[in-house]
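Read through the structure below, which is laid out as structure tokens, and then see the notes.
All protein chains but one are shown in place.
Chain nomenclature is as follows: A and B, assigned in order of appearance, with residue numbering initiated at 1 for each chain independently.
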Amino acid sequence: MSTTSYNSNPILRAWYDKETRSVIVQVIAMAIILAFFAYVINNAVINMANLGKDISFSFLWQPASYDINQTLIEYSSRSSHFDAMIVGLINTLLIAAAGIVLSTIVGFILGVMRLSNNWLTQKIAYVYIEFVRNVPVLLHILLIHGFIIYSLPRPKQAINMGDTFFLNNRGLQMPSADFQPLFWAVTATFVIGLSFAIWYRRYAKKLQDTTGKISPVWTISFIAVIVAPLAIYFLLGSPIEWDVPALKGFNFKGGMVIRPEFIALWLALSLYTAAFIGENVRAGIMAVSHGQTEAAHALGVSSSRTLRLVVIPQALRVIIPPLNSQYLNLTKNSSLAIAIGYMDVVATIGGISLNQTGREMECMLIVMAIYLILSLLISAVMNWFNDRIRLVER
Amino acid sequence: MSQEYAPGTHPSLPPPRGTTGPIHWLKENLFSSPTNTIVTLVIIYLFAQILPPMVDWFFSDATFVGENRKACTTDGACWAFVGDRFNLFIYGFYPAEERWRVNLTGILLVIALAAVLWDRMPARKQMFIYALAFPFIATWLLTGGAGLEPVGTDKFGGLTLTLVVGITGIVISLPLGVLLALGRQSSLPIIKYFSIGFIEFIRGVPLITLLFVASTMLSYFLPPGSSFDLLLRVLIMVTLFASAYMAEVIRGGLQALPKGQLEAAESLGLNYAQAMRFIILPQALKISIPGIVNTFIGLYKDTTLVIIIGLLDPLGIGRASVAHPDWLGLSSEVYMFVAVFFFISCFSMSRYSLYLENKLHTGHNR
Partner (left out) sequence: MKLINKVFTGLAMTAMAAGVAQASTLEDVKAAGELKCVVSTGVAGFAAPNADGVWEGFDVDFCRAVAAAVLHDANAVKFVPTTGKTRFTTLASGEGDILFRNTTETLSRDVDLKLTFLPVNYYDGQGFLVPASLGVTSAVELDGASVCIQTGTTTELNLADFFRTNNISYEPVAIETNEEGLTNYVAGRCDVYTTDVSGLAATRSKLDNPADHVVLPDVISKEPLGGAVRHGDDQWADIGKWVVNALIAAEEMGVNSKNVKNLASSAEGKLPAINRLTGAEGEMGAMLGLSSDWAVQAISAVGNYGEIFERNIGVNTPVGLSRGVNAQWKDGGILYAAPIR
């Protein structure tokens, strides 16, 4: 046999030993990886030295000198590049959060429509999903943005909705709230109502566990959280002053505005992602065997409670993991904002700031780090949620 | 009057009345309950409201031929730019007298695709070798050299660019993805953590930041004085990007296989490479086909992002066209046109994946 032949060669012998081999392979791999990084970094250092550049983040505290249209925090052209970055980051977070909410809602509706027993509903959802999924998201963004700026009327001819809301191609103008001192009472009622609702929910569950009695949790919560604060609000004589927009000169003044860039990006990202979520939801619901529903019905559980307590919890286990990556995609796709001029983090620090300061290395590092952190955060939240709803095996 | 039948010879009776036919189908699928009936009627009403104007805009009132925007006098869409700019959409800025090379590459591509995708292709073995050689032939044909007039990659654009980026990315990202997936599953910690780090980094950042790095900063990381083609850099980034996603899809396939498969392979004396080659990967890849095709479609759609760094794919050409004085302001038409183009190509890919899934669906249904 060949055993003797290879045993006699120490190198071969070492190679055929699993432990040794894995060490050798890893040392080689490590060496290659290190050499590669050393080479690349070395190149970068030499190249930057040749160009007389260095890496420094001190530019972040210089005045940015440019204006941003959508600022949720105090910002002016005298603020620093760092502030511009924060403004951009908040805009990114806003679009991501709004997109996640809307895409989830539309996605669930689509998923349910796909399983509807009405043939038309089913086919509409099918055609929608197939069309939207197979067209690049950038096109959706441009298409919707183009539609808004070309089809909606200009400010002078704005669509007037009861003199409070105005829709035009500069966005949706709406009143903004100016809170009066008395408003704290409404806030306080809301907080108390919310705490009560949470307590009541727990109490009702305990009651049901011990006695089997079902309490009207939803009605009571609704009264505590919505109706009570509203009642207080009107009792105190509406302690909010509304700043209603009015046409003045070129644009509407006062109130607040949702800009067409935001609307286009938000709708495009949500409707695009919703098509994928719709398919996930459909797969999730299909994964729950029909026997579950039948068993619930046999136990006399009502249809809506069956859906809520039996089908959805089981379907969610299948839906959540792919949902996570859809949310991540949506967040990353929000960087396409740059195509239509929505001032997100790529457009501020990774765009204008980068260009004004010429610090492309630093700016791109910051942008990438921000997206990596956002991705990790979303994954962490979704994993936590996933763990909560996971089947607990006993 | 009844007739006698020997056992087993009685002709099938028609199904009971009202359980077949269009009426029954309508009843079952559209009007099965009051809610359903209302939903159906509402949808039909909406269709009646929305569809005719849309058809008018798209077809009846549309203008299909014309020199410029002034030719479009009707209310509908102005498709005339498609004809005017057709060559730009297909070839980009490829020199007019060399366009036959793009056409030839296209024909060769169809043959190569047929060899790979269609299993009843005559002489499939030889055709497969041809398909392997195709990328090199295509590179030579498109960029020139060795007897052909060289054409710079800055001349690539339109559909040509999309296909070059899409197909290169698809072809190279699959093997890279397999390697990364195996790396991530590896028992060797260094390889494993390197793979994880790479995959998670790439998946954590948006593609446009990577493209931006490719277009402006990659030369910092190359030896001083060397610079290489922008398109090549974009191809590298797009491929790396797709391979990270591919790796995750294939990892899913690998994890779905029972551990017994690898153990059985090892107990038969197969080494790691053999076990992967003959036992694990064929099964894992088969399970991953839907995911792989989805990644392909994603990659193909992502080729539109190259306009952000100044390469002109069909979308870029379209946007440049609507800024031209002749066609100013036709953005809806341009975007619709490009959308239909992407829809057709991506939809066919997903259909092929379904077909493949069904064809390979062997043995697991008992």
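We take it that contacts are C-beta pairs under 8 Å (C-beta built on N, C-alpha and C of every residue); 3 or more make two chains touch, one makes a residue touch a chain.
It should be emphasised that the depicted structure is a prediction, and the values quoted were computed from it without experimental measurement.
Visitor: From the listed residues A:67, A:163, A:178 or A:294, report the one that touches the chain absent from this view.
Guide: Residue touching the absent chain, from the options given: A:67.
Visitor: Pick from B:101, B:203 or B:319: which residue touches the chain that isn't shown?
Guide: The missing chain is touched by B:319.
Visitor: Looking at B:32, B:185, B:216 or B:345, which residue reaches the missing chain?
Guide: For the chain that is not drawn, the touching residue is B:216.
Visitor: So one chain is hidden, and I want to know which residue out of A:164, A:208, A:355 or A:383 touches that hidden chain in the complete assembly.
Guide: Considering all chains, including the one not shown, the answer is A:355.
Visitor: Over the whole complex, note the residues of subunit A touching the chain we left out.
Guide: With respect to the unshown chain, the touching residues of subunit A are 35, 38-39, 42-43, 46, 50-53, 65-69, 76-78, 146, 149-150, 154, 169-170, 248-251, 253, 260-261, 338-339, 341, 343, 347, 351-352, 354-358, 360.
Visitor: Which residue numbers on subunit B touch the omitted chain?
Guide: 93, 95-96, 152, 154-155, 215-217, 219-220, 223-227, 230, 309-310, 319-320, 322-325, 328-329, 331
Simple rule for what comes next: only the chains that are shown with their structure count from here on.
Visitor: Could you state the distance in Å from the CA-based centre of subunit A to that of subunit B?
Guide: Comparing mean C-alpha positions, subunit B is 26 Å from subunit A.
Visitor: Could you list, by residue number, the parts of subunit B that touch subunit A in their complex?
Guide: Residues 29-30, 32, 36, 39-40, 43-44, 187-191, 194, 201, 203-209, 212-213, 216-217, 219-224, 297, 301-302, 304-305, 307-308, 315, 319, 329, 331-332, 335-336, 338-339, 342-343, 346-347, 350.
Visitor: For the complex, which residues does subunit A have touching subunit B?
Guide: Spelled out, the residues of subunit A in touch with subunit B are 22, 25-26, 29-30, 33, 40-41, 43-44, 46-48, 50, 117-121, 124, 130-131, 133-139, 142-143, 146-147, 150, 328, 332-333, 335-336, 338-339, 346, 350, 360-361, 364, 367-368, 371-372, 375-376.
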